[in-house]
Structures are given as C-alpha cells and as structure tokens.
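Written out below as structure tokens is the structure these notes cover.
All protein chains but one are shown in place.
Here is subunit A:
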Amino acid sequence: MRILNSTIAVSLGASFIASPALAAGLPQLDPQNFSSQLIWLAITFVILYVLMSKMALPKIGDVLEERQQRIDDNLAKADDLQSQSDAAAKAYEASLAEARAKAFSAIREVKDKAQAEASARQSELNTDLQAKIAVSEKAIAKARDEALSGIMDVAVDVAASAVEKLIGEAPKEASLKAAISAALKSRA
C-alpha cells in the first residue's frame, strides 16, 4: 500500500514537471536517493519530536501558564481592591449624608430655639411697653387735669386783676369762674 502510494505520488510529481527532458535528470525521482533521505528524516524528526515534547514545549507552556496565572491573580486582586474601594466610597457617602442630616437638624433646632426666644422676648417687651404706655398715659392725663385746674386759678387771677384795672372794681369770684369755665369749655 505504501509502495503503491509512493509510486502514484512519484508519477504525479513527475507529471508536474512538464518537460520530459527535465524529468529524466530530476534528482527527486532517483530512487537511489530515497533510503538515505528517509533514514535521516526519521532520525531527525524523531529527535525533533522528543526535543519538542520533552523540552521546548513544556518550557514555553510553563511560561505562558505562569503569565496567565499572574494576569488572573492581578485581575482578581484588582477586582478585590475595586470592590473594597466601592464599599469605602459607599460608606463615606453614607456617613456624609448622615452628617449632613445631623447638621441640618442641629441648625433647625438652634434656629427654632432662637426664634422662640426672640418671640418670647418680643411679647415680654410688648407687655412691658404696654404697661409703661398705660402708666405714662395716666400720668399725662393727670398732668393735663392738674394743668387745666391750674389754668383755671391763673385765669381767675388774671381776669380778676384785668377786670379790676379796667373797671376799678373786683368782680365776684363765682361769676368769673363761671365765665372762664364756659370759655374753657368752648375751647376745649
């Protein structure tokens, strides 16, 4: 079978070279050359196979595997760190929000307190002022009344002396008082 195939192959190879003159002297078709080539091919190919399978390929495979492992390790580590930093960022954000809420509530509390205090003070001040105003109004009314009664005396005196000078006779006090009070009443 092998020999049969080989003869087929050789004849096919020969038909490839169109010129019969070339084919006649073609070293490839000289069976005398076959045995040495086959023997050396077998020797070299077996040695190559052994060298590759026992030495070169495991070495390259090791290096590639080592590198792949290193890359995978580093990727896993990076993933780990990434999730850690994510968690830290989340915690930071949460604490930030908490602090903000706390600060807001504190501010509101202080504000409310201040407002309450201010309004309390305001109302206290108002009542105080109201009282003071009432007292003052009373004092003013009293002073006015006093002043008015004083005016009556002064007016009676002035009118008496004025009338005495004009007519040389002192008028009756009662009629003076009546006239002045009527005049004051019409002015008031």
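The rule is short, and it goes like this: a contact is a pair of C-beta atoms (placed from the backbone, for glycine too) under 8 Å apart; a residue touches a chain by one contact, two chains touch by 3 or more; residues count from 1.
Everything that follows uses one rule, which is that contacts and distances are computed from a predicted model.
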Quick one: the chain not pictured, UniProt calls it what, "ATP synthase subunit a", "Periplasmic nitrate reductase, electron transfer subunit", "Branched-chain amino acid transport system permease protein" or "ABC transporter ATP-binding protein"? "ATP synthase subunit a"
Pick from A:Ile39, A:Ala141 or A:Ala170: which residue touches the chain that isn't shown? A:Ile39
Considering the whole complex, which of A:Arg70, A:Lys102, A:Arg121 or A:Lys142 touches the chain not shown? A:Arg70
On subunit A, where is the contact patch with the chain that was removed from view? 2, 5-6, 8-10, 12-13, 16-17, 22, 25-30, 32-45, 47-49, 51-53, 55-57, 59-64, 66-67, 70
